[in-house]
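With one protein chain removed, the remaining protein chains of the complex are shown where they sit.
Presenting subunit A:
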Amino acid sequence: MGILEVKGVGKRFGGLQALGDVNLSVAENSVHAIIGPNGAGKSTLLNCLIGKLIPDTGSVTFEGQSVLGRTPYEICQMGISRVFQTPEIFTDLNVMENMLIPCFAKRDGAFAMNAIGSVTSQAEVQDKAMQMLEDMNLADKRHMLTGSMSRGDKRRLEIAMCLSQDPRLLLLDEPTAGMARADTNNTIDLLKQIKEERDITIAIIEHDMHVVFSLAERITVLAQGTPLVEDTPENIKGHPKVREAYLGESVD
C-alpha cells in the first residue's frame, strides 16, 4: 500500500466532469509524476489532495488517514507540503524570516501565542532555519527581500521552506513552469539531491517531459479526468495510448 492512496475520486464543475474515476497509489520514497495534456484534470486532482477542493466521490488517504474535509493547514501538519506553480513565498519579508515561519510552524503547530519572546531569542529555530539555508545555498542571501530574487532562487527558497517541515510527501505543481533552461536543470538537480538525501516521497505534476523523464520512477498519464496508464518512464515513452492522448488519434 502506498503512502498516498486515491480511490475512485470524481469531481464535477457544473456540466464539466473534471475528474472521472481516478485511482492512484503513490509508493513510499518514490518519485511519482502525473502528466497529461491541458485540461486533463491534473490541477484539480492536486487540489483535491491538499484540501483546496473536496471531491464529489471517492477517498484520499495519506498514511492510512483520510485527508478529505481537512483544511490545508491540517493537511500540511499531517506531513504533506506543497510547492506552487508560481513560487508562493512571503515577498515582503526577507529570506531568513521566510525560512523561520515554517520552522516555527513545525515546532509550535498550527497556532501558538508566542507574543513576548523575540524571534531572535529562539535559538533552536534560528539554527534550524540557518542550517536549511546553508543546505540550499541561500545563506548569503538571508537578509535579502524575497520579492527581488530571481525565479530560480524563489523556487529554491520555497522548496527549502517546505523541506524544513520534514514532510513525508512533497507535492510539486509544475515546478519548472516559465523557467529558463538553466534554472530548470538546477531545479532537477536540486530535486534529485533531495531525493537522495532524505526519506521523502515526491509527487510531481509537470508539462516538461525533460523534467519528468529525468526524475520520475513511476508515471501516471491523465487524460480527460481519468488515468490512462501508469507505468515506468521507459514504457510510457513508447505507449500508443499516451501518444494518442497527446497528439490526437492516428488517421488510419
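One rule holds for everything that comes next: contacts are C-beta pairs under 8 Å (C-beta built on N, C-alpha and C of every residue); 3 or more make two chains touch, one makes a residue touch a chain; residues count from 1.
Just so it is clear, contacts and distances are computed from a predicted model.
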Quiz item: Can you pick, from "Pyruvate ferredoxin oxidoreductase alpha subunit", "Aspartyl/glutamyl-tRNA(Asn/Gln) amidotransferase subunit C", "Leucine/isoleucine/valine transporter permease subunit" or "Allophanate hydrolase subunit 2", the UniProt protein name of the chain not displayed?
Solution: "Leucine/isoleucine/valine transporter permease subunit"
Exercise. Kindly state which of the options A:Thr44, A:Gln122 or A:Thr201 is in contact with the chain not pictured.
Key: A:Gln122
Exercise. Looking beyond the chains shown, say which of A:Met161, A:Met179, A:Ile202 or A:Leu228 touches the absent one.
Key: A:Met161
Quiz prompt | subunit A residues touching the omitted chain (full complex) | solution = 50, 71-73, 76-77, 81-82, 84, 88-93, 97, 100-102, 104-106, 108-122, 125, 161, 165
